[in-house]
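Just one protein chain is left out here, and the rest sit where they should.
Each chain gets a letter, A and B, in the order it is written, and its residues are counted from 1.
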Amino acid sequence: MSIDKRPVTFMLLAVLAIMVGTLLTTFIPLFVGTVVPATDKVVPYKPLEVEGRDIYIREGCNNCHSQIVRPLPFETARYGPPSTLEESAIDRPHLWGSRRTGPDLARVGKKYPAAWHYLHMKSPQSMYPQSNMPAYAWLADAKLDSRDGEKKMKVLGYPYTSEEINALEGKTEMDALVAYLLRLGKEMKP
Amino acid sequence: MANEIRYEYDAVKGFALSSLFWAIVGLLVGVLISLQLVYPQLNLTSWLTYGRLRPVHTNALIYGFTVPAAFSLFFYLVQRLGRVPLAYPGLARFTLYLFNVAIVLAALSLFAGMSQSKEYSELEWPLDIGVVILWVLFSINIIATIMKRKEEQMYVSLWYILATVVGVAIVYIGNNIAVPVSLFKSYSAYAGANDANVQWWFGHNAVAFVFTTIPLAIFYYILPKSSGAPLYSHRLSIVGFWSLVFAYLWTGAHHLVYTPLPDWIQTVAIAFSIFLIAPSWASVINGYGTLKGQWEQMRSNYLVKFIILGITFYGLQTIQGPSQAIRAFSALIHYTDWVPGHVHMGTMGWVTMTVSAGFYYMLPRIYNTELYSIKLANLHFWLVLVGQLIYSVTMWITGIRQGAMWQAVDNDGALVYANFIHTLTPNYPFWNMRTLGGVIFFAGFLVFVYNILKTIRNAPAARQA
Partner (left out) sequence: MTFKAWLYFGFTVVLALVLAGLMVYFFRSKRKDRVESPKYRMLEDDE
């Protein structure tokens, strides 16, 4: 039995070795209840929030901000209650992030009003002189391109009304982003 | 008998030069984003902001430097270890052409903000399909050449090549299953915690099958060939190989410690991360053992010190990684600078040192000439080593310090540094040190590229190698 003389057998064994860990830790949990939380308690995204989330992704905000509060005393003291499975249950893709150059944003929607976000996004340095966050003033001048607005809601499977879709007209990218930021922390139905 | 086998080196040369070019692009972006973290005014326009450039940096160095370097060196290795010419040279040339087109489109798409947001897998779905096609074309050549090899028993480098071929395919496809909305936008097929779990199953196994098995395949070939000493123990590498390939797939969730992902997945990931020390150090022991009684070559043979430092950084990397996966330590350093410090010891230390050794060994041979300057090679070595150490050490310092500041509570339990910005600003002087480390590393890399280009220019006119 010398597999080092049979490349095809060798590759099949390598695939087998790879699939064991893959199935048990990643594939099976896709269907097992522990990692598939109930989504009925989660407030679906509105069309404007979906557009805002896409801008958050486009600008790569997750490269500096995480959206996950760990169940550790110093984290809950700083950011609020620990994140739960349900809170990100309908997020496609997830935005938990892996770096905190800036603070965690999982509950920022409850911390600041819209006006704060508009000013801060326009010029972070005006509020925190030493902040290293780029200024996103240009988002306020960019008209929101909502041609795919309805299709996005269909693909994501979120309920929507045509009024909400039509309301996207005339909004700026800043409006959408702030709408998304205001939702962070308010995912669960009361 | 020497030239009886007509080896095919066109694609080998093409991919080597492509990888050096895109490495420079990736390193330049790295220096820029390092500066941007301290001087936000350097976020000049929308498509040059940190948020869009960081994925350009990671993708340019993973898919623009490491992958084509692997294509180049693997096309060389399968021919030399099999004693047969490349199966489909025409296909290899086409793969080279398609690769450079795809990498340009990838860079432009990231500048434009087209991103799936998943780290090291940001490319949007049309480019994902391009990457898969490229990988299939590469794999056809690798497998076909191995199938018609003359040397029946496969040496360990070929195992790691085969593991790379199947491993990257499985994890890349698995993580990029997405539902398109338009040509430029798609949503992940998975949601929330599952999406995070699949992402980091991919994330850590991109590390396994790009940043580990590729340099290991190069290391196991170049060390014996350049030192003339046979590998310490081929049997040890067998056990190391199979336990590495098996164990790596369990470890993705150590990126998600203390998240809502179920505890059993986290614990299994931590346990296997610690287990992984053994198979990783099988290669480190093989490296040191091979040089038993030959350590004088560290001085006399310029190439050997690249490989030995590379495998040493691999040894350090595979001890530091498991230690930071443990919950107690992860609570302190997760989300801090410690992690990029760890990442860059692996990439700047292990991967680039070993790939450089591969090119130093291979390129003079396939161009039928001598290396232009060993002095420059030594300069490259010291610049890269010093640059890397400055980079990682400063990141570990700021990582621990900021992690501790986030945790600091006074005696009645209130946060000492409640305002986040107060934990951020002390990083700036260290981040300037990091930029210095990056610039020194980049200078070393430029010396390396200059040395290689001069070597190629001095090569005798296109005589069949």
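Keep this in mind: a contact is a pair of C-beta atoms (placed from the backbone, for glycine too) under 8 Å apart; a residue touches a chain by one contact, two chains touch by 3 or more.
It should be emphasised that the depicted structure is a prediction, and the values quoted were computed from it without experimental measurement.
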Option from B:Leu44, B:Val239 or B:Ala408 whose C-beta touches the chain left out: B:Val239
Residue touching the undisplayed chain, where the options are B:Tyr50, B:Phe111 or B:Tyr155: B:Tyr155
Selected from B:Ala16, B:Val181 or B:Leu231 as touching the chain missing from the view: B:Leu231
Chain not shown, touching residues in subunit B: 1-5, 80-81, 83, 151, 153-157, 221, 224-225, 228, 230-231, 233-235, 238-239, 242-243, 365
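Heads up, the rule we're going with is that only the chains that are shown with their structure count from here on.
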Subunit A-subunit B separation of Cα centroids, rounded to whole Å: 27
Residues of subunit A that touch subunit B when the two form their complex: 2, 4-5, 7-8, 10-11, 14-15, 17-22, 24-26, 29-30, 34-37, 54, 57-64, 66, 68, 70-75, 77-78, 82-85, 87-104, 124-125, 128, 130-135, 138, 148, 151-152, 155-156
Subunit A-touching residues of subunit B, taken from the complex the two chains share: 36-40, 43, 46, 49-52, 54-55, 113-119, 143, 146-147, 152-154, 158-159, 162-163, 165-167, 170, 174, 179, 181-182, 185, 187-199, 201, 238, 242, 245-250, 252-253, 255-256, 258-262, 264-265, 268-269, 272, 331, 334-336, 339-340, 406-409, 413-415, 418, 420-421, 424-425, 428
